[in-house]
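The complex appears here minus one protein chain, its other protein chains still in place.
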Amino acid sequence: MNIHAPVPVGVLGASGYVGQELLRLLAHHPGAAIVFATAESAAGEVIEGHRLGRADDAPLHAAEIVLSALPHGVSGRYVHDARAAGKRAVDLSADFRLSPEAVYGLTEVTRPRVAAAELVANPGCYPTAALLALIPLAQQGLIDASREVVIDAASGVTGAGRAPRRELLFGEVTEDFRAYAVGNEHRHLAELRATLAREGGFSGDLVFTPHLLPVKRGILETIHVPLTRVLDQATAEGLYQAAYHGEPCVVLTRGTLPSLKDVVYRNRVAIGVVPVANVRRPRLTVIAAIDNLVKGAAGQAIQNMNVMLGLPETAGLAC
Amino acid sequence: MNIHAPVPVGVLGASGYVGQELLRLLAHHPGAAIVFATAESAAGEVIEGHRLGRADDAPLHAAEIVLSALPHGVSGRYVHDARAAGKRAVDLSADFRLSPEAVYGLTEVTRPRVAAAELVANPGCYPTAALLALIPLAQQGLIDASREVVIDAASGVTGAGRAPRRELLFGEVTEDFRAYAVGNEHRHLAELRATLAREGGFSGDLVFTPHLLPVKRGILETIHVPLTRVLDQATAEGLYQAAYHGEPCVVLTRGTLPSLKDVVYRNRVAIGVVPVANVRRPRLTVIAAIDNLVKGAAGQAIQNMNVMLGLPETAGLAC
Amino acid sequence: MNIHAPVPVGVLGASGYVGQELLRLLAHHPGAAIVFATAESAAGEVIEGHRLGRADDAPLHAAEIVLSALPHGVSGRYVHDARAAGKRAVDLSADFRLSPEAVYGLTEVTRPRVAAAELVANPGCYPTAALLALIPLAQQGLIDASREVVIDAASGVTGAGRAPRRELLFGEVTEDFRAYAVGNEHRHLAELRATLAREGGFSGDLVFTPHLLPVKRGILETIHVPLTRVLDQATAEGLYQAAYHGEPCVVLTRGTLPSLKDVVYRNRVAIGVVPVANVRRPRLTVIAAIDNLVKGAAGQAIQNMNVMLGLPETAGLAC
Partner (left out) sequence: MNIHAPVPVGVLGASGYVGQELLRLLAHHPGAAIVFATAESAAGEVIEGHRLGRADDAPLHAAEIVLSALPHGVSGRYVHDARAAGKRAVDLSADFRLSPEAVYGLTEVTRPRVAAAELVANPGCYPTAALLALIPLAQQGLIDASREVVIDAASGVTGAGRAPRRELLFGEVTEDFRAYAVGNEHRHLAELRATLAREGGFSGDLVFTPHLLPVKRGILETIHVPLTRVLDQATAEGLYQAAYHGEPCVVLTRGTLPSLKDVVYRNRVAIGVVPVANVRRPRLTVIAAIDNLVKGAAGQAIQNMNVMLGLPETAGLAC
């Protein structure tokens, strides 16, 4: 299906959960080949057949595009090096998500800008699900800005990274469930608000509360939307169908609602909607689910890379 | 410590998760002794040393008080039989929760009425956590009825019962998380609204969305409360401390927030509060956690029984 | 990469865990296309884009090869129908595993016979791991038949099927672990003994004890092998490397030992060996791991199908 030579890809930060997922996905990509992969703490180890080097020694010249899953605050510098070497890049950290230097890579929403971009900032995992759920409503002016949008999000623990911390031990997490960053203090909030304003024209208040789930992968967000007018089930569903018509990585559920098992190991967002009964003013509950490591990170990065390179958008991805 | 003979207790419906928990807790109760335990499908089996009989054959006369964990719709009839035999009763089903025939047994709130009651309706698991979290604010008129209270609740699977259903298989639930009864349709909503109005004087709108967690036990509720005025952290905490001063089964967290592992296998509710930043109007997030089988069912039933019988309120219970 | 038209494949029994895995894997197979998929209880449902029909109505003529994941005792009849219609078949049930009518499809061991077969009996999940671990030792006459080979195997719950049974509920399985079919009574034992005798020439005693793990997927077997002579670490590893040289779906660990997470969602067996210290007579412990749904069922069936059809052996499979 691909008669060209595979595109040489460099991966920075390959030993964390997101980096490993990049290697796993790229291993089966029909149009790309890894030319280097780095990881400071794991340099020398072999993952998915690639011997990990150090970021400072990465042979940037050998790559056509660089994907960085380095930590926030570290990634920016190495991505700048790659850019200085004339390479296009997708940065999976938060370092460029609020920066005019990069295109925000929420593929379904910003596809044309991604195609032309030299540097793409890959969205955060929580914002990916929330934005894909809210933008269709926001763009239609359906969100009542006089009442707050409440987002309760729950994530599997791979979202918290692989560094050893007591609160992430199996003995602490299994059979447990807890909220964190309560009080609207999560660092993804700024990204969420800025993007919802820019892409959806909505600048009302959001209340975002993340939770830690005893699962490995997956994010499910229950999004409570005050509406400016009543939407019945069919109208609400039709609105999303129109917004995401033909999108290969968006699944709109009907009759059922999204669940983690519908999305894990896939590069998809699943979205379902239900009008709220037994209240005086119109509301819609929107449920959105993604795999935090795939559509919420490595998968969307490859989706963006494919768009940048003119490859089939879902090459190497199971949507 | 207890010089009286133990009170003879009968248990109806002892083979489900709640019934088993009743047997487990009563086995170590210093002032009560099980005189019969019934279970239709498991009649003849021995659980915690008690041979299970059938409800129709229960020797009601031998008991001083009857606890029923029979299913909704079935329990009512057997509880009526017990009442007709002159026995006091605690009904753990939903059959009397909205009925004037029974006292609603949210112990911390209705204790004096429970003490005098012949029949106590034990609260539902979700309402127990939500009501203990909301009533202190409601009683002070602090909840802004012009905006909805949003409650996202997550429960372990024992809340769904022990009958074999495909969607409750391990292979379906592990590594999964999903919402259900979305759109404000859960049958606990009426109980929640009625009690919050009666005990807290609040009759604004609630949006209640339950979720199924891949854990065995525990409920965590993240409750989003629009306020009539700003509450800072200390004031909010002080309000709950005043409301629950001296309560043995209420834990108010400070510095941390409740988590399932703080409450499982205990007859306690843990409550924590955080004012919401980055919004224009005052809001408080309240987190409440219980063990759905203990404070949410069997434990609270025994707590109510103790109050009814004049025993120490926490006899047989680890709070 | 595949310039021929995809081979039309029919799937019988597509709603269980194995059947779903067949659909999931075939969806990404570059050289095969599903022409029908059946499931009695779920007829009419759509899984992976295929509307399920009933086995009795399957358009056998449309397929070139039929894969059956129907239950044991049921599958045989439908596979005979397919054979009568002139179709080649891979049967994933136990119905032909001890029958001379079929070739036993342990691909790495019986590849040439699989290639020529009209009917392949796909091995059981437990035997797949045990046989790939034991055959290299057996073929070299290294297993001491005067002492028993002890196999402790642990499987994720998808191995027990999707029919609702109380003992498979999440509330029963999570945080639990138990043995079953204790006393050497598991129905896979006959398959294991017969194959080890036929392919390895070993007919000493085996003690096989399966366990149920609180995980979704994966089998790990800890195999205790009494040896006829001492094998040191390097010699033991070398023996397996020689036996499986060039095999794409066999991973021999060195320095580490196999773990479920190395194999899930992949069509591979991982095998590691350690000589036993602190005993008087020579012994080797062999650890083998597979994904019960992939190399233990659907994946190996597709591997066999590929061999039968002359397709690349790992087409559609991540090994």
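The chains carry the letters A, B and C, assigned in the order they are written, with residues numbered from 1 in each.
The rule we apply is simple: a residue touches a chain if its C-beta (ideal position, glycine included) is under 8 Å from a C-beta of that chain, and two chains touch if they have at least 3 such contacts.
Just so it is clear, the structure is predicted and the values come from calculations on it, not from any experiment.
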| item | value |
| --- | --- |
| Contacting the left-out chain in the complete assembly, out of C:Arg77, C:Arg165, C:Arg178 or C:Arg254 | C:Arg178 |
| Selected from A:Gly31, A:Gly124 or A:Pro214 as touching the chain missing from the view | A:Pro214 |
| Option from B:Glu21, B:Asp95, B:Glu175 or B:Glu191 whose C-beta touches the chain left out | B:Glu175 |
| Touch residues of chain B, complete complex, unshown partner | 1, 27-28, 174-175, 265, 318 |
| For chain A, residues in touch with the removed chain | 17, 156-158, 162-166, 168-175, 214-216 |
| Chain C, residues in touch with the chain not shown (by the definition above) | 147-148, 150, 152, 154, 156, 172, 174-180, 182-185, 189, 205-207, 209, 211, 213-218, 220, 222, 224, 226, 257-261, 264, 272, 274-281, 283, 285, 287 |
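Simple rule for what comes next: only the chains that are shown with their structure count from here on.
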| item | value |
| --- | --- |
| Chain contact graph, described as a line, ring, star, complete graph or other shape | complete |
| Degree value of the rotation bringing chain A onto chain B, based on Cα positions, nearest 5 | 180 |
| Chain B and chain C: spacing of chain centres that average the CA atoms, whole Å | 47 |
| Geometric centre distance via CA averages, chain C-chain A, whole Å | 35 |
| Of all residues in chain B, the ones touching two or more other chains | 156, 172, 174-175, 214-216 |
